[in-house]
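Of the protein chains in this complex, one is absent; all others appear in place.
Naming follows writing order (A and B), and every chain is counted from residue 1.
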Amino acid sequence: MSASRNVLATASPFQRFVIEFGESPVAVVAVAVLALIILLALAAPLIAPQNPYDLSTLVLTDARRPPGYVGSNGFTHWLGTDAQGRDLFSAILYGLRISIQVGLAAGAIAFTLGATLGTLAGFVGGRVETLIMRIIDLQLSFPAILLALVLAAVLGQGKWQLIAALVTAQYAYFARTAHGAATAERAKDYVEAGLSIPLSSARVAFAHVLPNCMPPLIVVATVQVANSIALEATLSFLGLGLPVSEPSLGMLIANGFQYMLSGRYWISIYPGIALIALIVVINLVGDRIRDQLNPRLKR
Amino acid sequence: MSPLLQVRGLVTQFHTRDGIASAVDGVSFDVGAGEIVGLVGESGSGKSVTGYSILGLIDPPGRIAAGSIKLDGRELVGLSHRRYRAVRGRRIAMVFQDPMSTLNAVLRVSEQMQLAMQAHGKPSPDQMRQRSVEALAKVGMPDPEHRLDAYPHQLSGGMRQRVAIAIAFLNHPELVICDEPTTALDVSIQAQILVEMRALVRDARVSLIWISHDLATVSVLASRLLVMYAGRLIEQGPTAEVLRRPRHPYTQGLIDSLPSRAAPGRDLIQIPGATPSLTDLPTGCAFKARCGYATSACDTPPPETFDNGRVWRCFNPLNVNTVATGSQ
Partner (left out) sequence: MNAFVRLTDITRRFASVPPLTERLAKRLTGAKASATVIHAVEGVTLQIAKGETLGLVGESGCGKSTLGRVAAGILEASMGAAELAGEAVMSAGRKRTTRIQMVFQDPFASLNPRMRVGDIIAEGPLAHGLISKADAKSDVTRWLAAVGLDASAARRFPHQFSGGQRQRVAVARALAMRPDALVCDEPVASLDVSIQAQIINLFLKLRRELDLTMLFISHDLAVVRHVSDRVAIMYLGRIVEIGPTEAIFAAPRHPYTRALLDSAPRLAADGAPDQDIRPIRGELPSPADPPPGCAFHQRCTFAQHRCIEERPLLRSMDGTQEAACHFPLGIQHER
C-alpha cells in the first residue's frame, strides 16, 4: 500500500487519472471492448475475408444469404451476406473503420477548433468574447442533426464533406465548454502570476489555461465522438454522407431494412449491434471519465 | 457540580485512500456551564473535527470510532439521527467560518431565522419576527428591522456572520461551538464581534467553545485553553497560565512563532518541519520529530499528566518545578 502510494504521489496528474480509471471494473471492460473494436477496425484490410469496396469480388448469387452460408468463393460468411452479396462480417469491419475514422477525425478537428475559440473568448473577454460566444450561441440553437443534414446535402457526398459537416455541427459544444472553463481559470492566481512575470498572453492562455480546461473538454470529447459516429450513421442511413460504394454501418442498416420482415434480419441487425456496441462503449468510458473529473464526487 | 459537556476518549476516524486517519485521537475535556473554552491548533490538528463530532456532523467516510460525549449527563454518541436533530440547534448550536456558505443565498434573513425557530417549536409569525429583531439587536446588528428583509449578498461579511451568530443563539442553546468565526473578517470587525460575543455569552449564560488557530484572538474570550496537535489534546489549562508558562514544547513553539514575540527584524523562533500527515504518524508522541526536548521516552505515546487544573501530554514538559504526575 505504501509503495503504490509513493507511485501515486510522484505521478503526473495524467498518470494518477489513468490509475484511478482502472479502479472501475465497468470502465476497464468498456475500454477493453473499445480497444478490441478499434483493433479489429484498424486491421480490417488484413482480417476481412472480403473487401466490400471491391465490386469485382461481389457475387450476386450469394446475396441475402443467412449466417454460416458458404459462398461461391469458398469462405464462410459468418454473419451472412447483404443485398449486393457482400460478406456482412467484412462489411461491418470496414463500416466500423469508417465510423471510427470519421468520428475521431470530426471529434479531433471540432475539439481543436472549438477549444481554441472558447479559450480565446474566455481569456480575452470583452468584445471578442461577446462576438465569439454569440456566434456559438446562435449555432447551438440549431439541432446538430439538422445542421449536419443541411450541410451534407449542400456539400455532397464524400468522407471529407461529411467530416466538415460534422465539425461544423459540433465545434460549438467544445467552444462553450472551453469558454466556461477558461473564464473560471482566468480568475485564478496562477494566471495572474504568469502574466505578471510577464509571460505573453498567448503563452498563458494556451500553455497554462487550456491544459487546465482539459477535464471538462475531455468529457465533451467522448460524448461528441459518440455523437459523430451516430450522426454519420444517421446521415448514411438517409442516403446522405458517404457514397454507396463505401459501406458505412448506417448504409448497411438502411439496405437491410426492407428485408427485416421477410426474415432476413441479419442484414440490418448485425451492423446495428456493431454500431450500438461502439457507441455504448464510448459512452461508458466517457461516463467514467466524467465521474472521475467531477470534483463533487471526490471522497 | 458536573460539567455541561463531558468528552472522554473521543476518537473520530476517516477512511482515506492511504489508510485510516484518526483526525481526533483520544481527546478528553470538560466544558462547564457558562464557560468559554478556546480550542486551539493549526491545520490538521483535529480541532474542527472535534467540534463537528460533538454536533454529530461526522458523515461517512468518517465516523466516531470510540469515546463518549455527554451533554448534561446524556450520551450523544450513538444517538439516532432523529434524536440528534432534536439536540442540534436546540441545545447545541454551531457558527461556522464562512457565513456565505452557511446562510442560504436565496432566502431572506427573516426566512432563515424563521426556519431555525420552526425547527424546534411552533411560534406565531409575530413572535418570530419579534424574536428575530431582538436576536439581531443583541449581536450588534445596526438597523435590525431593515436587515431582516435583506438577502445575504446584500450584507457585508461582518453582518452575515452576525446573522449566523444570531441564528445560533435563537433557540437558547446551552452550548455554542464556533469554528473560526472571525478568521475571514477584518480586524476591526473581528474586534466588534469579539466584544459582542463576550456580552452575549455572559447574558445568555451559555457555554462557548471557540475553535481557532489564532492564539491571540482566542485568548481575548477564553478562560481556558485546549491545545491540539495531530488529533491529540496536548495541553489544557487556564488561558493566562498556559500562555505565560506553557508545559508542552509545541505550545511554547506556537507562542514563540508569533511575530510580536521577537524583536523587529530578528529571526523568529520557528518550529522546524511540518505537521505530519495523519495517515503517517510516528509511534509515540506525534511532535517528537520537531521537538527540541525529545528523548527516547517519547517513542511511547505520552499519557495525560494532571496538575491542579492543568493537563499536558509530555514526558519532558517545560516550566514544571516539581514533576507532579498522577492519575485522576
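FYI, a contact is a pair of C-beta atoms (placed from the backbone, for glycine too) under 8 Å apart; a residue touches a chain by one contact, two chains touch by 3 or more.
Treat the numbers as computed from the prediction; the structure is a model and nothing was measured.
A.B. asks: Out of A:G194, A:P247 or A:P271, which touches the unshown chain?
C.D. replies: A:G194
A.B. asks: Looking beyond the chains shown, say which of B:E75, B:E134, B:D149 or B:D186 touches the absent one.
C.D. replies: Residue touching the absent chain, from the options given: B:D186.
A.B. asks: What chain A residues would touch the chain not displayed?
C.D. replies: 9-10, 12-13, 127, 130, 134, 188-190, 192-200, 203, 208, 211-212
A.B. asks: What is the set of chain B residues that contact the non-displayed chain in the whole complex?
C.D. replies: Considering the whole complex, chain B reaches the absent chain at 42-43, 142, 156-159, 186-192, 194-195, 213-217, 219-220, 239-240, 243-246, 253-262, 264-272, 274-275.
Here is the rule we go by: only the chains that are shown with their structure count from here on.
A.B. asks: Between chain A and chain B, what distance separates the C-alpha centroids? Give it in angstrom.
C.D. replies: Chain A and chain B have C-alpha centres separated by 53 Å.
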